[in-house]
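Below is one structure; the comments refer to it alone.
Yeah, one chain of the complex is gone here, protein chain that is, but the others are all in their spots.
Let's look at chain A:
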Amino acid sequence: MSESNPSIQKEAPPSSGSSEASDILDLKDDEGWEDAEPDEEETQFISLLDDEVFTDIMSMLNHCKDKHNFDFLQVRQRLGLDFYGNIKLVNYIRTQVHNGHKVTEDVSKEAFEDEKFLKPLLEDDALLFSLDELPDVEQNFSASQDNGKGAERDSGELVSRVSELEEELRMMQTQFDNYRATVKETLDERWNNQDTTEQSSNAKKEETRDDDSHYFSSYSYNDIHETMLKDAIRTDAYRDFIYNNKSLFAGKVVLDVGCGTGILSMFCAKAGASRVIAVDNSAIIDKARENVFANGFSDTITCLRGKIEEVNLPVDKVDIIVSEWMGYCLLYEAMLDSVIWARDRYLRPDGLMVPSHMNMWVAPIADPDYVSDHIAFWRDVYGFDMKAMQAGIHDDAQVLHMPASTVCAEPFPFLQLSLHSTTVKDLVFKRKWVGKLKQDIDALDGFIIWFDSFFMPSREDIVPQDAKAEEWAKTGKRGNAFTTGPNGTATHWKQGVMLIENTKTKPESRKEGEQLSGELEYSVPEDNSRALTVGMTWKFDSEEKENSQKWNMK
């Protein structure tokens, strides 16, 4: 269905973390972290039944067997424990011992049935990490036969049982990986525990309205990330800028706001960043953490779940902020507010924003095919008049990739945002625009809005407000750029399409050369801070009549 992605480069996976990667707990460049625990280079297995410490799991278990007459391996074999059962058993024993109770070999499964025993008693319990090094538990077939199918099983059944078990094993390995990541997460969380008092007072303030939970949960599924990763125009642009400017990233501390699956963080780590802090408030952060781990970047990249305004970063300042925050019509979903907040709070005065500039464009369109497919359609549906369905189609902005041929006047650059200086106030605005028809049209059907994104290697670089990304690279300019406009390859942003309500009066045809002008307004509706309202006025120079219309994006 979709095309294969020619831009995905085959690269050897990194052998291990970058050589100068700092340890996850080695917070050399910040104050206030002295109380963090010292590095634990050597794995330490604390005995299940007393305080003795061992450097390998078997010596520890042998110790328990010899000194306390408790054969852990035999107990788990007898109980036929699965992976979680093992974890529960370990935590159960540790809880009992911790509370001064004795645990004997005849412990029953019921004793540690409770889910609470999935939670480690000891932080970083090496035994839990090493359960997979222990010999396999032989599955007790009779135990699994309690579904009353009878004693006779032919070889086919056994074979299928084996493959089921293999399947289970595969699942468990995945679960174990997840578990590992979860344990890591508790480490990350410790950073956040520092000032819970402040957070709880924040929480009170926020009991008002929730525009965010849908927003964040909508990013927790695979699909949307697949769409974004496969948007090669987008992902290539970030990759090319980061890899072509390794000197900018080498040894730097980078903040990735809204990291998603962690791809930009990994680009930065690979480009030599000494430390990357990846923040996302969606559940996808768990996958990001696994991806980072699978690619050997755990030492360099720290994944934190939370809103950027609320999480505690392990550093006070960063050298670079990288973020893919752009929404439909650039500002839909209002993520830029958070990026600006992060810049003001965390970016060093000489730090770099990636990307650095956005040029926004508007153009009038004439698209009779779209209008007949989606608007005229309702006039006769299987012989019925369904024009009632037309109402509203002009109230919302659509997201569509329009053919360049529908653009009927030269696009107008109505606003530039320079990420190093833009403030939140700049994100609601009114801008004048002008245009001149470059072809005869039957009707002016609407307007489209898009943006060009620029990546400049220095804060001092200037991008003209009318610079077009599609021409930027061709003219050998510094940096990188990509366009989401109708003249470029379609991106997942496509264009924002505002259709003019033309159904009530018959629209007039227009001639090449006719001039028009108007004003474009971005505002945020009062009832949803993540939505966007685009207002437009327009007027042909030859007429007195001024038209106006508003569209919502929600």
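Just so it is clear, a contact is a pair of C-beta atoms (placed from the backbone, for glycine too) under 8 Å apart; a residue touches a chain by one contact, two chains touch by 3 or more; residues count from 1.
Just so we're on the same page, contacts and distances are computed from a predicted model.
Chain not shown in the complex: UniProt lists it as "Protein arginine N-methyltransferase", one of "Dynactin subunit 4", "Protein arginine N-methyltransferase", "Large ribosomal subunit protein bL32m" or "Ras-related protein Rab-22A". Only one of A:124, A:310, A:396 or A:426 touches the absent chain when the whole complex is considered: A:396. When you scan A:167, A:309 or A:471 for touch with the missing chain, the hit is A:167. Across A:76, A:287, A:357 or A:468, the residue that sits in touch with the chain not pictured is A:287. Mapped onto chain A, the interface with the missing chain covers residues 1-2, 4-5, 8-13, 159-160, 163-164, 167, 174, 177, 218, 221-227, 229-230, 235, 239, 261, 263, 266-267, 270, 287, 290-291, 294-295, 328, 374, 377, 381-382, 384-389, 391-393, 396, 398-401, 492, 494.
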